[in-house]
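What you see is the complex with one protein chain gone and the rest in place.
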Amino acid sequence: TVAPLTASAATKIKNPFPVTYKSSKKAIKGGTVKVAEVSDTPFVGQWVQALSQEATDADVEAPALESLFWTDSQFKFKKGGPANITFNNSNKTATITLRKNLRWSDGSQVTAKDVEYEYELIANPAYGSSRWTDSLADIVGLADYHAGKAKTISGITYPDGENGKVLRIQFKTMRPGFTQSGNGFFLESAEPYQYLKSVDPKKLVSDAKTTTRPLTTGPFRVKKIVPGESIAYERNPYYWGAKPKLNGVNVTIISTAQAVASMRSHQYDIYQQLGNDQYKQARRIKGYTITGNQALYFSALYFNLGHYDAKTSMNVTDRKTPLQKTDLRKAIGYARNTAQVLQKYNNGLSVPANTTVPPIFGKFWDSSVPGYAAAQNLKRANSLLTKAGFKWNSKKTFRIDPSTGKRLTLTYLARSGAANSEIIAQNYIQQWKKVGITVKLYKGKLTDFNTWVSMMTDPTADQSWDFTDGAWSTSSEPSQTDLFSATAPFNFGHFASKRLTSLLNATNNQKSLKASYRVKQFQKYQKYVYDTAFVIPTSYSINWIPNNNRIKTYSSAYGNNPGGTKGNSWATMQVVSKTLAKK
Amino acid sequence: MTELLRIEDLKVHYPIRTGFWNRITDYVYAVDGVNFSINEGETYGLVGESGSGKTTIGSVIVGLEKATAGKVIYKGQDVTKASSRRKIHYNRDVQMIFQDSMSSLNPRKTVYQIIAEPLHNFEHLDNNAMDKRIKQLLDIVGLPQRTLYQYPFQFSGGQRQRIGIARAVATNPKLIVADEPVSALDLSVQAQVLNFMKDIQKEFNISYLFISHDLGVVRHMTKNIAIMHLGRFVEIGTRDDVFDDPQHIYTKRLLAAIPEMDVTNREQNKAHRLAIEKQYQDHHADYYDASGRPYPMRKLTDTHSVAMTREEAEAAGVASGKAEADALAKGGE
Amino acid sequence: MAKAKKIEQSESQAHAHSFLKAAVREFKRDKIAMISFFFLVIVVFGVFIGSMFIPRDAFSNVDIMDTNLAPFTNGHILGTDDGGRDEFLLVVIAARNSLSISIPVTIVIMAVGIFLGLMSAYYGGFFDWIWMRITDYLSIVPTLMILLTLLTIINNYSIWTLVWVISLFSWIGSMRFFRALTFAERENDYVKASKLSGSSSLAIMWKQIFPNLSSQFYAQTALAFAGNIGLETGISYLGYGLPYTTPSLGTLVNKATDPEVMTQSPWMWLPASFLILALSVSLIFIGQALRRVADQRQSLA
Amino acid sequence: MWKLILRRFLIMIPQLILMTILLFALAKMMPGDPFTGRFSAHTDIHTLLRLRREAGLDDPWPTQYFRWINNIFHGNLGNSFVLQKPVATLLGQRIQNTVWLGLLSLGLVYTIGIPTAVASATHEGSFRDRFWTTYNSITGGIPAFVIYIFMLFLFGFTLNWFPTTGSVSIDANGFWPVLGSRFYHLILPALSVALFSTVSLFNTLRTSLLDARSADYVRTARAKGVSNKRVFWRHIFRNSMLPVASTFGFDLVGIFSGAVILETVFGYPGMGRLFVQSITTRDYTTMNAIMLFSGTLTLIGSMLNDIIMSWVDPRIRIK
Partner (left out) sequence: MIIGKNLLEAKGVGVDFRINGEWLTALYNVDLSVKPGEVLALVGESGSGKSTFAMSVMALHNPNQSRVTGSIMLDGHQIVDATEAEMRELRGVKVGMIFQDPLSALNPLMKIGDQIQESMSAHSIVPKEQWQEHTIKLLDEVGISKPELVADQFPHELSGGMRQRVMIAIAIANEPDLLIADEPTTALDVTIQAQILDLIKEIQAEKNIGVLLITHDLGVVAEMADSVAVMYAGQIVERGTAEQVFENPLHPYTRSLLRANPSLDTLNDQLYVIPGVVPALSEMDHSRDLFLERVPWMQEAAKEKVSDVPAEPEEGHFVRGNAWKDFKFQDGYLEPGRRQKEAQSK
């Protein structure tokens, strides 16, 4: 028997960066901040959020877009933003009250209808939005509207009329996640109904009103767009809050390969979406300070244990594979030198994960679970394998699968993407070899993202892989149901058990409206994941953003409370000099 | 004297493609109905303006070009078709000497390889026999043995032409089509080649179809001569018939154009030439049909024939060549 | 018959002999070609023989503790790459792999090109028409896309996959080239003379016309070979290069894609780039010399 | 002449049809589809499947194919699933960029290649000649992208002489500043192409200059008492440009095929870059439209070649 790893040894999620940067110099009036969005694809430039799904878009549009509600650093809604939301658990309603002076960037009022319109855009298939999820069906009448059975959404009402500032939403059930932003049960933005209503729904996505001449509510508004390349923002004179400090913001897309070089020549103030492999160079560049925060992200090793039955929409754990043995799965986890690789290639920007819940969720994350990634443990892997009956061959070069009597060989569906993907995959294969597990790459090569996705999402695709790496950017609500439940199509390993189902349900039922109860259920769930090792959490990561030292205050904090100043960080951003700081 | 080869009403028409679909819209009447025969051991001269169809006739005879109509009869056998030629190893008996000796010899082949090619294909000699035969051929054409492994570009024009001749006579042919074999050569070299052709003719009883536009050379070489113009014969006869008693206006014109080696009578010669030229221009319509081609032939004597004049043709009721050709073109489509 | 063969052989031997002699003379005369030739021989032999002594692990195993070492550290003459593999060994293996691609690809391109080019031009007519339409067609279809698609679909991507996938499209240029040459050559009377000498079409094509294209053939082969050495660089650049365990000069050069590697770790891509350049340039010089050898009239000697 | 063009067009039709079939089949054989790219924890897979179905991607291949072709015939290239715009609009912007970049680089190739070839040929065997010949054989041997990255790095980032990404500065306002900014963005990539891809132009022109020098008509011209300068420009140079002109059509088309790597390196938003992106995101409509465009362009290029040739070379007359 081997002693379990202690929680403290397992993982320490440490943010190596300050969350907030503050310049000691005095801010100047006005100024334009230049933002670089690091991306190898152009931005789409879709301003209607119901129709947009690109992370890049969200980034480049941030100075002009503002969410209806403000949140705290734990993603909980709070008061003081463009609108407030209140819940009534007994009536099962939510009431959204817009600020009186909340206006679109052309000066027109934001109305209750504008908030409702966002639901129409997502739920009405005519608009072709890809953002409809079943979670929204909890709003009374929305599913019928989505299915075309109703002309209007019965669950959404206007106490002050359509042009008023109040909107009421009737739910079927109240959920524990309602107080968290990003819960997916209701929406957090509005669209200018009057401005867009005349556009043919089919053409709305490509219409100039949604792509190049948008109406927004944020501190800045669009001045000019070079499609796909860059956006120039100017102050929004109708902004409800304090007058934005900067004269303007320019956002430009630059390619990954250019990012570091561009930083070196001090071309932009802020670099968003830099890759982790670029950190090593970026951090040495003078004139920039990096702020950071834990990311809503985890990666995990999925074992292929069954299939997804499309008819019943159920995952069935029925695959004939030695991986059905828990000990083999654990051994694979232990034999991987995840921590070492993260250390070497991610420079502390990724850290070994112990569970599938990112630590940024605070109490919901169970720090006591040891996990498998903290340190490579070949000894333990070996003993688990031997225990499970996988004997070495005579030369001790590989192990035998007792069920077939043949060499234990597994297929690794490793993904391409980063510059070192292949090196890392080869490295893992070498590690597994050390404990006698022969691992081959799927089709002898790395698999690109598209192929991987179609293999994961198409039940009829080739399923002859044994394990693969998956990674998720999670929403700001910790629920794991969408990822691992028996009905979740994203449950790539197709693992399902009664126990798992009940554990996941417990985190989302009525009892869980009470926070402390919910936290307990989350901890139980995370223990179960560790014990069964149907999926092996491998890493968490840190978001990091270099900002030029001429920026007065820059913060990577979540929520509308960055750096002690209240509100929208774009509105409060200032610079201390006309040109970029070189030191 | 036995007849070796007979050409009957030979026609070669090349299609001209134009128009949107690149369809055949007209024909070049390169050869348009000629008849003649060559006897064994005889040299038959074929003279005419550039482009009159001389080479085309030669090509049809050796089988490099297909006849549109008409027949080629060799030793009584119809060899118009490629298959019938192949059966009797026709090209062992009928060979060709080309005008441009440089282009007719493969620059990458040694003399040995060049001469060996027909021997290899037709005679299937073993190596000793082959070597012997090639050496013998070199002797015949008067090239030293050491040239055996030289390449064509290492020879002079006359020597190259001899290599071509050696290749042509390698298989002991009965007939050689000599297409302007000396036009590209210098006077002194020309003499060499012509002499040599005569020599081997005597020795091996070879017949020549001797194509040239140099009347002096033709006169020197041949016994019977055909004068060709615009795809048709305008006059056939023995050398004396043609040179001493030319009948057709074109023949006269051709003869008048030969520069005479006669310094003293230069002016008369020129006057004569201009007179004939004028006559040719003035009486053109009498000798050529509506489409501009000569009329059919008529016999003057046993050996001498000449293309009819318009009057004669009309009297004989010969249809205009154009209509005939049109009919043929339609049939051919 | 047997004897006939023998003699023919000796004749061709004599020919080959004179070719060799001419080549020696030409190369003696052209010093640059001579240096190029020796360089090529040394590289090719060095790489193929040298790589036999390099164990597979040396270039396929990752050593993540020894990555990115500069030259002359820890006994790595040329440093190590981002997977901790010895750069020098990598270059040797990569050169072998790249040559193993470019040699067969060149052979296929030239063989198919000359074969189809000759046939198409010689027979002309419908045969030519069909082949020209096929090449037209193949040259309008976006080769790159088809390559990428094929490489996405194919399993177990190896050197041989690359060889045939690339060969699939690259014969077109050489076919057109030889077709044009043959068209010009066909007009010569020696072709007619050969016909009259009773040679078959095939014999005329290969024994008569082909030798006249040979000077161009040598030059083109050298050029194609030179072009093919860096062949996979483009494919690698777009992310479809050979797998990690099969290093090639293309994948090594591609490390320069990352501007950081390009400037900070030049040892990872410079040696391979130099090798490609040196091989291509020397092949061009050799090709020029060979053309003169085959066509003695151009000879410098 | 018009008839020939028309005939060439007619021949193009079956070629294009065959090409569309091939393109379509290949696109379908590639794993993934535009919707796999939208895959994330926040999207509902059923919604994606519904959209997929609505986009007709679940229909049998022939149905999809004929729908595609039918749309093309109606001038509708479809919508980009990924970039949410009509492909025509998308291409419109990109083609413009690529055309400008291509024309400028081609122009520069000519302005560099022609004088160097002339200098080389007129001083055959001199140092100048050897210099340019060596220069060309070396630059021809280096993989293009290595050069591009190097140029970008040196002149763009280190020396800061040129912009490093995009096609126009967002700060430029007004007609002339925008035009100027566009041009400024073009210079570095165009120059990078030009400096390192003169090899084929150089070689063709140099050889034909050397050949033309000893042509009989040059001797005739000299016998007329024409000045050396005129002999060179009117006779030697002009006639030597024939083989150069004969590939002009293909060079023009080459702009687009060469754009892939060039634009990727320089972050220049043209067709080439869009093409690579559409492959990685499996944006079939965009990808196929670009393919179709470049295929058609190749055909037009080869036709253009014929026309140019018949225009500059009177011996080739088109009936």
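The first chain written gets the first letter, and so on, giving A, B, C and D; residue counts start at 1 in each chain.
Rule of thumb we're sticking to: contacts are C-beta pairs under 8 Å (C-beta built on N, C-alpha and C of every residue); 3 or more make two chains touch, one makes a residue touch a chain.
Owing to the predicted nature of the structure, the values given are computational and were not obtained by experimental measurement.
Put simply, the missing chain touches B, D once the whole complex is considered. Only one residue from B:H120, B:R167, B:H213 or B:H248 touches the chain missing from this view: B:H213.
Touch with the chain omitted from the figure is made, among B:Q192, B:T238, B:Q279 or B:T303, by B:Q192. Residue in contact with the omitted chain (choice from B:R86, B:H124 or B:K270): B:K270. In the full complex, the hidden chain is touched by chain D at residues 215-217, 219-228, 230, 234-235, 238-239, 242, 312-315. Against the chain not displayed here, chain B makes contact via residues 49-50, 156-157, 186-188, 190-192, 194-195, 198-199, 213-217, 219-220, 253-254, 256-264, 266, 269-270, 273-274, 277.
The rule is simple: only the chains that are shown with their structure count from here on.
Taking A-C and C-D together, the pair of chains sharing more C-beta contacts is C-D. Centrality by Cα centroid goes to chain D. We define each chain's centre as the mean of its Cα atoms; on that basis chain A and chain B are separated by 90 Å.
Our note on geometry: chain C versus chain D, Cα centroid distance of 26 Å, whole angstroms.
Computed from the mean C-alpha positions, the centre of chain A lies at a distance of 40 Å from the centre of chain D.
Annotation for chain B: no residues touch 2 or more other chains.
Touching of two or more other chains is recorded for residues 152, 257, 259 of chain C.
Interface of chain C with chain B (complex): residues 3-4, 6-7, 11, 14, 188-190, 192-199, 208, 211-212, 214, 296-297.
Interface residues of chain D, counted against chain C in their complex, comprise 15, 18-19, 22-23, 26-27, 29-31, 137-138, 140-146, 149-150, 152-153, 157, 257, 260-261, 276, 279, 287, 291, 294-295, 298-299, 302. The touching residues of chain A, counted against chain C in their complex, run 257-258, 260-261, 278, 281, 337, 340-341, 344-345, 416, 419-420, 422-427, 430, 441, 443-446, 448, 451.
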